[in-house]
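Of the protein chains in this complex, all but one are displayed in their positions.
The first chain written gets the first letter, and so on, giving A, B and C; residue counts start at 1 in each chain.
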């Protein structure tokens, strides 16, 4: 039997204390499409996403990410991961089919940092209703219907007060993520790592900051836009809605152009993301950056992200 | 033991009757970078390619593609493919390390259509010399040095007078390519198929045209540009060089924006390519298009590619 | 006293046999903003237009452009033009303030080709209502609210079965337009001329086609988009609405990138337009193109406009 494998980032399940404001932000401003509302949870996706949802939003007492969902490569890999994780001492909780709308049987478990991950395989890929369905057979929704209108979910970036290496080792060993780029501190500890199971430079990034309030913060989730001009258009749209943001700028690491903007309802940061490169090489050697490279590596150019958690509060995941 | 796997498209080995003109086109106009010249063969790549070359050009009596190189996932997969192919009755020829500059031991063999494929694993990933090396640690060359300046190789499109299905079946069964989108004729035969082993919609496309001069034509190879604005800039640059082309336009199939331009030295068509989407879904269902969908599927908008071989001669591969 | 002068193209007054369809096209698809509806006439403008309207649409029995409005440089120039035109034998009709919403006293008259022009000076420049008003003090509406979302009106292109030179001479002598570029036929007659009173290459173009149904056709009116990427986005939006169009392409003459799309309600062609250049030189020498230059001059690259009136019907102006 093959080792179980992760195929892709699936979705982020967000809980928000201000549902109205979060829906305004994600639907009206960012322009995500609503698939359906089930039991008060609003299921959203971008026009180029195929699966039922890439973001779910539920009202709650406080803001947090309930779980980050990952799609397995094969149906049997969900069970396969359950066994491997339990064998490694990780507690696994089963989620029955339909408990999350559109989704089959899945497992949830916590990283050593207490970030909650979900692994599923089955997920419906519904087309939009006729009036908003794309004329293209390979696209679920018409593009450009409203707001920023990103194409698809891209990645998550998790933040921890722990040693990042504990988490990246876990992601590599238990879940098969490969390191693509990383920042090494002068004492050889890991400041941050960018990892993927796909051809993307990262499906997940892990950053460590000892001053972070807990071990299980989410720094941001990210939606992909097709090009830099779309990022500039997003900057205009956000500004017209009176929303401040960081960027545009470009990271040397991952070669990605970005805007960082915070959902005013939940405090979840969203990276509007484009550019970057694809890694097809199976013998890829992780690119190592030192702190002395950050002038190019972190902010290659443009408006700089302030990484100080005091200035950039994050929410728990 | 795992089945051997293809990781990515590696390179195209072009033979041209007019080396000077082909080098002018690929280096001065398209702006590819020269890695080195060995025994009269010029090894080129785009600024964002990592491996030693994605295109080699050699002078010859007539124009043809000597082989299309594919990188295996693991060192042992080259041997693994050799065994599997021979077991399936395909003749395999070994190419020693260094016979192709930068490359380790490899095999070459012919598809049922007589298109020649190569499978290798080892390939150097040299950095550019200091004056043209990128300041980014994850990029080999400075971008935008000259000409159109595409980022990387993208795909090949092979054309045959045979039944396309014979070839796509072979690619699926022997080499592990997955069908992503296809066009079905009214008689259920396959007009064309787009297949990949990566997250791209296609690493290789196969088109069938009974009037094609041989079974083993190459319709085009393709380089990737980051966005549509770069395609428009390419249109200006080509026009200033007095080179006519088809496009810009957008295919519904693959959602890709394109320009098709022919190397005046060899007659090899090159697609300058951007947009498109990525397929992360392991349970992807191939998108079927009928001939009645071609109004949207083939040319979604823009200047149309004439598929008639009489008007668009191709070269052998 | 100074000679009266034209400052700019103001607006196009369109009559349509299918108001619903024309409003769907101009408001929902193109994304023009409605200033107000007065006596059944809908007054529209783009988000970056300053004056009350740049397009008015009224229901009627047949499609035609009632008049093309031009803003004079000074209040007294309206009267000044009236006198000059009458002295030259042109019949002038006064339009009282308010007869056209937002507009002061104006004159209307016909070119030798019977195209109806209007000259006004006073026009309100209302801000949008609070919910759609830009946060920028120099912009009337928020941008990117819906559809293609062009910035502003750009130019008109009038077509005639007459000798074009009769009209361009009239525009030059009576109205002060300067010739910027033109196409000369082998017999030295004028095929087409691009003229302006502003820094644009043309506020008005005049084309001659002996097979045109009347002397007073309008070939198209044009709205400006900020860049080529916006044109490509427009192509996607039009396609998603099931609307076919010509382009994208680039004219050598005027260096402009275009899409030509027809209002399905009235048949009025609209050019979505960007690129081009500005002429600041007071000693500009008109650029002459011969028919032998049309390979570059007319369609520099891209999907070609068919100029045959049989394939591209126009409406009267």
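Rule of thumb we're sticking to: contacts are C-beta pairs under 8 Å (C-beta built on N, C-alpha and C of every residue); 3 or more make two chains touch, one makes a residue touch a chain.
All figures in this text were calculated on a predicted structure; none of them were measured in a lab.
Taking every chain of the complex into account, the omitted one touches A, B, C. Of the listed positions C:135, C:185 or C:291, the one in contact with the omitted chain in the full complex is C:135.
When the full complex is taken into account, the listed residue touching the unshown chain is C:51, out of C:51, C:118, C:209 or C:263. Per the touch definition above, the residue from A:193, A:248 or A:265 contacting the chain not shown is A:248. What chain B contributes to its contact with the hidden chain is residues 134-135, 142-144, 146, 227, 229-230, 233, 236-237, 239-240, 242. Against the chain not shown here, chain A presents residues 227-229, 232, 235-236, 238-239, 245, 247-250, 257, 296, 300-304. In the full complex, chain C makes contact with the omitted chain through residues 2, 7-9, 48, 50-51, 71-74, 121, 125, 135-139, 151-152, 181, 198-200, 226-229, 252-255, 275, 277-278, 280-283, 287-289, 293, 296-297, 300.
Just so it is clear, only the chains that are shown with their structure count from here on.
Of all residue numbers used at the contact between chain A and chain C, over half are used by both chains, marking a mostly same-residue interface. Centroid to centroid, with C-alpha atoms defining each point, chain B and chain C lie 45 Å apart.
In terms of their C-alpha centroids, the spacing between chain A and chain B amounts to 32 Å.
Look at where the CA atoms of chain A average out and do the same for chain C: the two points lie 47 Å apart. Within chain A, the positions touching two or more other chains are listed as 135, 227, 229.
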